[in-house]
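Every protein chain of the complex appears in place save one, which is left out.
Letters A, B, C, D and E name the chains as they come in the text, with residue numbers starting at 1 for each one.
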Amino acid sequence: MAIITAKSVSENVIIVGNLERQRTVNSFLGNLEKVSEFAGYTSYQGEYNNKKVTTVFHGIGIPSISLITDDLISLGARRIIRFGSCNAIREEIEPGSVVIPQGYSYNFGGTFRQYLNDEYSYSLIPDYDLMLNTVNELESLGIKTFKGRVFTSDALFTHSREFIEKMAKDNHMALELEGAGLYLIAGLKNVKALSVHLAYGNLLNNKKMDASEISEKEKLIAKGILNVLTR
Amino acid sequence: MAIITAKSVSENVIIVGNLERQRTVNSFLGNLEKVSEFAGYTSYQGEYNNKKVTTVFHGIGIPSISLITDDLISLGARRIIRFGSCNAIREEIEPGSVVIPQGYSYNFGGTFRQYLNDEYSYSLIPDYDLMLNTVNELESLGIKTFKGRVFTSDALFTHSREFIEKMAKDNHMALELEGAGLYLIAGLKNVKALSVHLAYGNLLNNKKMDASEISEKEKLIAKGILNVLTR
Amino acid sequence: MAIITAKSVSENVIIVGNLERQRTVNSFLGNLEKVSEFAGYTSYQGEYNNKKVTTVFHGIGIPSISLITDDLISLGARRIIRFGSCNAIREEIEPGSVVIPQGYSYNFGGTFRQYLNDEYSYSLIPDYDLMLNTVNELESLGIKTFKGRVFTSDALFTHSREFIEKMAKDNHMALELEGAGLYLIAGLKNVKALSVHLAYGNLLNNKKMDASEISEKEKLIAKGILNVLTR
Amino acid sequence: MAIITAKSVSENVIIVGNLERQRTVNSFLGNLEKVSEFAGYTSYQGEYNNKKVTTVFHGIGIPSISLITDDLISLGARRIIRFGSCNAIREEIEPGSVVIPQGYSYNFGGTFRQYLNDEYSYSLIPDYDLMLNTVNELESLGIKTFKGRVFTSDALFTHSREFIEKMAKDNHMALELEGAGLYLIAGLKNVKALSVHLAYGNLLNNKKMDASEISEKEKLIAKGILNVLTR
Amino acid sequence: MAIITAKSVSENVIIVGNLERQRTVNSFLGNLEKVSEFAGYTSYQGEYNNKKVTTVFHGIGIPSISLITDDLISLGARRIIRFGSCNAIREEIEPGSVVIPQGYSYNFGGTFRQYLNDEYSYSLIPDYDLMLNTVNELESLGIKTFKGRVFTSDALFTHSREFIEKMAKDNHMALELEGAGLYLIAGLKNVKALSVHLAYGNLLNNKKMDASEISEKEKLIAKGILNVLTR
Partner (left out) sequence: MAIITAKSVSENVIIVGNLERQRTVNSFLGNLEKVSEFAGYTSYQGEYNNKKVTTVFHGIGIPSISLITDDLISLGARRIIRFGSCNAIREEIEPGSVVIPQGYSYNFGGTFRQYLNDEYSYSLIPDYDLMLNTVNELESLGIKTFKGRVFTSDALFTHSREFIEKMAKDNHMALELEGAGLYLIAGLKNVKALSVHLAYGNLLNNKKMDASEISEKEKLIAKGILNVLTR
């Protein structure tokens, strides 16, 4: 394939945009091995609950995650959970909560136009059961979850106060940079997918998690996601 | 308000695009009274499980249902379930099944542009709990449900075979004419909403429900929706 | 067809968005009978000047009126006059005047995109002779007419003062919700069509007609339209 | 102003895209004088029926005619008739007929975006009385007129057979290159305008006028237009 | 062809939007003859350095220059230099300097849509060698050149202070009305092209060249361009 050089990947895949977070997920896997490394995009495979799980770095932005997702599906992925972070833009979402996107809003253009070969607003939604199971699992681990609408931005440095307030007013829970790409490709290819975003901070009140809280929370969430994928 | 002339409506509302279906829902309500009639748009109020429920006709198309939904929210509606029909475009969806839109795809333009005052793809999603409760309730009544992506079309008579196949290939479950408007207004106003579509037919294999099957099924679904809203 | 269940309709059709106004038009027809009733959309047929005339409810919004118009043309309609209302946004248009749209401005998107299967600005104009005859007839009945540009809006509740002033500055005479759909379908199908809007009010100075004035004026206009169609 | 260097122009203006045609119009004017010449755009002023008339070259394309029209209005023009040619795309329009655009369709973009400072489909229509008077005058001179929808193209050399048939199917009477610009600027500035297109040929059947027929017909039309403007 | 009635043109062509400037260029040519005159668009042919050179008027706006360029290429043009003017919007560009567009920004729409038959942002760039040779030649004649990004506007009269500042902030060197059309057609047809703009003024500080400076400078530039084309 294009970026992942392994011959195949497992049906269960966790993708991350941060190598540190990939290490956290990997730390729970048995028989871990690096199965692909190309152009900065590294993949590992291991086992959890006697099932195989692949972890893959997805980079920044919709084109990057879309390419990785498409590659993964060609290689055999059938359940893909993205474990990412986000910044909340809703007063009641405390840093440390988890945001589960029932749908992503996005800017028209590029990746969508090329994949849809048409111009309409494509509904970006997760797999229903994967969503329910993950919400229930995380809640059972004591993690507060928020379900709703998230905006995938294409340009972090353009997030003016005005932009943030417009997105909050239109009832988005959070901003992030890749999720729409995952739901697009999984939607078009009919593969189960879900995003799980740990809210590192809240842009309305500037509250933030510190590094040790993040580390702690990410371990807990990683376990939850692995449980859902391999049960 | 603009179309609904009542001073207020109940928090629980069922909207329909078909007066026959409105009569079916009304038939389960106690103390039923007509509370508004204007320009062909008639509203009733009644009781179920000792809770008030309003039923309203929403007409055809996104601008019509959007106007009605906006009107209803101004008048006090807080949980709105649309009970509609649809045509399935997925082989495995038998007529008589229920399609629950986790998200609507739509054409850019008109109503979206005027409400968003901007041009981006706004994620159209239902309330999470209303969706779960309704799916569970309908399944418990023996109704098969399909959860996923639905396309709201603006022009029924342009549905060529080519169009239907494109929409099926992009993994839409069904086509209908109004749902995107409900999720748009409810999303922007932060009010709980859900659509429940009875699949009257399937456009891929031309299977159809007959009138008596429809009547039977609609009574069952109406009861299910009323249970969810008033529990 | 889709909404109108009659086997055919007369060549002359008057469509309205308000059941009260339909009753007014019907009151001038001989041998009146209800010929279709479905989903809230009711059609009548009667006679005037020994010619058959059908009256049909068209609902709210471009998708609704487009569907009805397309249905009507398939069923035999060849001259369609919409009798509607509007709100003027030009200082000199007094409530009680009639606005005759020489052309409609509109938002891009939905219905236009699906019917045109392309994206360009389609000129929405009435039949030349129908327009002249109607203007002359109404003027001869003592009704003041204004001919020019009207904007078909897709979202009544977004009409802020700023929006109204922008539309006035761009030299629109009035705002309303459906006309662009009629001219679109009639234009594409090469059928004669015209809209006649009674200005109920003026949004710049908040002048309004009262109910009895409306009733009186609508009777006069109905007669004028019937004369033009059946002469 | 930008292109027309005269201090002012008369209220009545005839604009043309062809210097030969300008000479034809000028030949009917008394006291003719050149009042502006800049960058290839030449203006003349003369008299007809004891009223002043200015004739101006408008060049090719929407930006060119828009600039000239805007310039003219700033300089005092209040009634502008464009006397142009076109190619018919409707079987029944014989070369030598006159096409009167009740409205122009056009491509989105450039000039429209900059003038409207917004993106919607702006209705491009002529002055009602100027249209009626001109139609009547030309018909009285024995010239056959067609009233309806014309498409202003931005690129003559892209008119493939497929393009022409699409435009014909959407019920356009003719193709030409500037008219939308005149109706746009006159519409926004609230000045009376009209286009009169002599059909030089018909693109469906490749019939064409020859040079002497054109010369003859243009003299007749020029007289008709001058009569309307100065009566 | 459409506008240029000559049977063929020389490989080397200079196009101008101003008849005065055309006279300046022509004044350097030997054996000058008018080879085409139609609809206000006049072409001359002559010799320089024993090579043939054609000069052509291109009118105002992208559709006009595009049509002329397309016509010229069909008639044999292979190296086209546009000699035009512009208004600078960068503080450091003094009137009298030359702006060489490495690329043009433009409004979407019309001409681009019809030629590309698609909607994407087409890169508008000059021929590399023609650009280098011209920059070097002009610098060697003592003319200061600025290389960079220029915006082709479709509507001169909409250039508000706000618009100018936005274009300056986005790092455009100058505004003008046609260049994007030349680079578009030359790009699609794979013919060498370049624009050379003499900055008549600067819109930020309102400095301007006077008529005699313009005349002087244009003679110098004309000579430079002729040297590059015929060397």
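Here, contacts are C-beta pairs under 8 Å (C-beta built on N, C-alpha and C of every residue); 3 or more make two chains touch, one makes a residue touch a chain.
Please read all numbers here as calculations on a predicted model, not as lab measurements.
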Selected residue (touches chain absent from view) among A:Q45, A:S64, A:S97 or A:N171: A:S64
Contact set of subunit E toward the excluded chain (per top definition): 102-108, 112, 116, 118-126, 128, 132, 147-150, 166, 170-171, 187-188, 190
Missing-partner contacts on subunit A, residue numbers: 2-3, 17-20, 39-42, 57, 59-64, 66-67, 70-71, 106-115, 117, 153-158, 177
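In the analysis below, only the chains that are shown with their structure count from here on.
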Comparison of B-C and A-B (more C-beta pairs in contact): B-C
Rounded Å distance, subunit B centre to subunit C centre (Cα mean): 28
Centre-to-centre distance between subunit E and subunit C (centres being mean Cα positions), rounded to whole Å: 50
Intercentroid distance (Cα basis), subunit D paired with subunit A, Å: 58
Contacts with two or more other chains, residues of subunit E listed in rising order: none
